[in-house]
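Let me give you the structure first, and then I'll get to my questions.
Every protein chain but one is kept in place in this view of the complex.
Chain naming follows the written order as A and B, and within any one chain the residues start at number 1.
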Amino acid sequence: MTGLHEDRYFDPDPVVRQHARVLYDQSRALPIISPHGHVDPAILASNDAFQDPASLMITPDHYILRMLYSRGVPLESLGVAPIDGKPPHAERDPRKIWQTFADHWQLFRATPTRAWLEYELREVFGIQRELDSASAPLVYDAIVERLQSPEFRPRALFKRFNIEVLATTDAASDTLEHHKTLRNVELGGRVIPTLRPDALFRIAAPGWSAEVARLEHAGGGTIGSCAELVRALARRRADFKAMGATATDHAIVIPRTERLKDSEAERLFTKAGQRAATEDDQARFEAHLLMEMARLSVDDGLVMQLHAGSLRDHNELVHRRFGADRGGDIPVATEFTRNLRPLLNAYGNDTRFQLIVFTLDESTYSRELAPLASHYPAMLLGAPWWFHDSIEGLTRFRRQTTETAGIGNTAGFTDDTRAFCSIPARHDLARRVDANYLGGLVARHVIDMAEASEMAKALAYDLARRAYRLT
Amino acid sequence: MTGLHEDRYFDPDPVVRQHARVLYDQSRALPIISPHGHVDPAILASNDAFQDPASLMITPDHYILRMLYSRGVPLESLGVAPIDGKPPHAERDPRKIWQTFADHWQLFRATPTRAWLEYELREVFGIQRELDSASAPLVYDAIVERLQSPEFRPRALFKRFNIEVLATTDAASDTLEHHKTLRNVELGGRVIPTLRPDALFRIAAPGWSAEVARLEHAGGGTIGSCAELVRALARRRADFKAMGATATDHAIVIPRTERLKDSEAERLFTKAGQRAATEDDQARFEAHLLMEMARLSVDDGLVMQLHAGSLRDHNELVHRRFGADRGGDIPVATEFTRNLRPLLNAYGNDTRFQLIVFTLDESTYSRELAPLASHYPAMLLGAPWWFHDSIEGLTRFRRQTTETAGIGNTAGFTDDTRAFCSIPARHDLARRVDANYLGGLVARHVIDMAEASEMAKALAYDLARRAYRLT
Partner (left out) sequence: MTGLHEDRYFDPDPVVRQHARVLYDQSRALPIISPHGHVDPAILASNDAFQDPASLMITPDHYILRMLYSRGVPLESLGVAPIDGKPPHAERDPRKIWQTFADHWQLFRATPTRAWLEYELREVFGIQRELDSASAPLVYDAIVERLQSPEFRPRALFKRFNIEVLATTDAASDTLEHHKTLRNVELGGRVIPTLRPDALFRIAAPGWSAEVARLEHAGGGTIGSCAELVRALARRRADFKAMGATATDHAIVIPRTERLKDSEAERLFTKAGQRAATEDDQARFEAHLLMEMARLSVDDGLVMQLHAGSLRDHNELVHRRFGADRGGDIPVATEFTRNLRPLLNAYGNDTRFQLIVFTLDESTYSRELAPLASHYPAMLLGAPWWFHDSIEGLTRFRRQTTETAGIGNTAGFTDDTRAFCSIPARHDLARRVDANYLGGLVARHVIDMAEASEMAKALAYDLARRAYRLT
């Protein structure tokens, strides 16, 4: 497997490559800080063996689903169950799913999915055979064999992956039972929750009232007003913090921020209760709640993450039939300078507050985000997100942000993954790409090796720990 | 001529260069698929000798016109005839035009125009002498001599260029007489038309009614309603298909798509007939007609090309005096995620439909287009267009789209040229740049050489054939 050459992702120039090797050797074995991701904590709480290669690596991976779907492969054949109950039904044989995937493996050439999966196959599962249509059954069997052994149980992998902190992403109404379980388990590292209350802000969505009810049930108390909603969220923030959380996370299409008058916020809340809130009402309510979340952050110290600019469920047919997170989310151009101004003016000069901003619009790196993060004490740049968590994407991020913001205004790497076994693959790729970036700077005499060594360690470890207050 | 070094456009790194050479050697001799361009089919139908170097290479080339005009050279001196009839009149002596061009040849350093023209001069015309003010007359004479020989007649060049398919771009009312002629000519390849009905969608333009009349005359039948217009277009699609067409082409400033109610579409049509349609009416009518074109594509299988984001005739003085396509078109920021959503939701999941999208806004590559194309089965990314059909531009396209969309969701190379003799030059440059891109991936151990070989062939040949249904 070519992709696992020991010098992979390094520039071929001998000087850069030599520097990159040295720097990567210094960062490769550092513990993994994974401060933002979507691993299900139940995996670790139960410690059940993973079922099979398809349900582990194919069916839940929206990168794989989108690529195969784009080339005409039905989602059903990849084991994705229609939620509308209509035929055709989802393929249930994991061998067939795996074969379908292997038959299309070449689509992933030069993509990060290919790099991650090759790492998983070889480094995590010890498979030497190259994947293709012919080898698919053999590779399948080999993985199945591994999955049945105790060394491949989730907790054993957690230790082997050398994870120091793994943060999950959890709804505001989550009971955190798995996290409670995990607090009493020796993992060699922490698993902590992250509060993501988005659903409670979406007052124009059909499920909003149900979400509010869930929050009430989860200990938020009666919620009959916006003020009570905010109080309930404050209580849940405290609950999450008690379970180890250091951060909240907020996903929005347009990162608008605006403090509404109390009366106006209450009017919108009431309208939502009557299922009468419009999209514009929701945008204003979200803008207001982001201000409230920032205000609470100043007090409780929870880091505020903002993931802006993904238009969810662009493909209505796929969304109706298969639900969310099936590869149908598409980025939009995103404006930060004007949108974040109210929030940054209110809280951005306060060092008790920490805001980490993620974008899918790379044109904002050098134009808006690096300038903002290199001025406001409270703001940091989040790692390249999603489509941009790749060799070229990570490189563009460094090249377009470092000269303005330095590395000191960035928040380290976040793998953002649902796929537990991809965690070491993603961190390895990022550490390689950063080592290569730094090696290039040394080769061009922009920094020296002593500086590059410190920076390589910071990018792999220190910055994420500091940014997410994990010390 | 430096630009024709055998390793031109390859990275100087010896490893990358070596890989690039090998890959280019595998793709350089593949037949040319030219599925989108603006060559006048009359050239091949008549097979008349080209007149002179100026009218062949200078006067019709909007890349050259814009560069020289931008440095103060009057368009008249380049042989561009004022359509307003006012003096000064256009230079008629092709030698003088050629000399003026040669005197400004250095302006093109490091531009693709320079690369293409050097290729034409040396590879097509066999001129060894470097072009400059002093050599201009000699070079002129040498080209003239070639043009008079049978080997430089259009059809001979067509064979020599090894063109397998050449698609032209034709108005909906075109009689396709030249294509009819060409069907009976042995060229060693096909010349096929492409239906471009834009003018019929522009209901606010002064010439709209005349366009409709032309369509009626061309066999569209009476067109007294929007429904009849769509029926006429369906008929013309069938006519074009019968002449070998596999695609339509649509140019718009903003790629808005929206199905109007029938009554609303008819209201706009009627308003247009009264010359009362506004710009906003036109935008909505275009959005509706794009939906109609996609609907027809599902049925007749014609591939739908969308060229979005060029604000035509930005320079009103140049447009009034010299007409369209004189180098005065300027790109605008373009939004695809929201604009294409209605069309993609209606037809994008249908594999009978094929949509190829081109942009002049490179910020959309990684943000919108690669994510869309890597999800919707019907959508592909068109090649880098116009200003971006260049060494750096082609490289940016690969680097910004491949990691998300793979190469499998792209549509191969399109030369998009009016200049017949530039066809091999443009394909050669693209094949070199792609070989170099792939060579870089091999050198960084992202893919191996066997994969790169397949990909080089796909980028040069297979993908265009498949995308445009030319098999």
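Just so we're on the same page, a residue touches a chain if its C-beta (ideal position, glycine included) is under 8 Å from a C-beta of that chain, and two chains touch if they have at least 3 such contacts.
Keep in mind that what you see is a predicted model, and the values were worked out from it rather than measured.
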item: Sole contact to the chain not displayed, among A:57, A:407, A:429 or A:464; value: A:407
item: Candidates B:185, B:210 or B:332 - the one touching the absent chain; value: B:332
item: Per the touch definition above, residue among B:106, B:133, B:149 or B:278 touching the missing chain; value: B:106
item: Of B:318, B:340, B:447 or B:467, the one touching the omitted chain in the full complex; value: B:318
item: Residue ranges of chain B at the interface with the undisplayed chain; value: 2-3, 5, 7-13, 66-67, 69-72, 106-112, 115, 311, 314-318, 327-333, 360-363, 387-388, 390-393
item: For chain A, residues in touch with the removed chain; value: 13, 15-16, 333, 335, 337-338, 341, 344-345, 348-349, 351, 363, 366-368, 370-377, 379, 399-400, 402-409, 440-441, 443-448, 451, 454-455
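Criterion: only the chains that are shown with their structure count from here on.
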item: Distance from chain B to chain A - Cα centre to Cα centre, in angstrom; value: 40
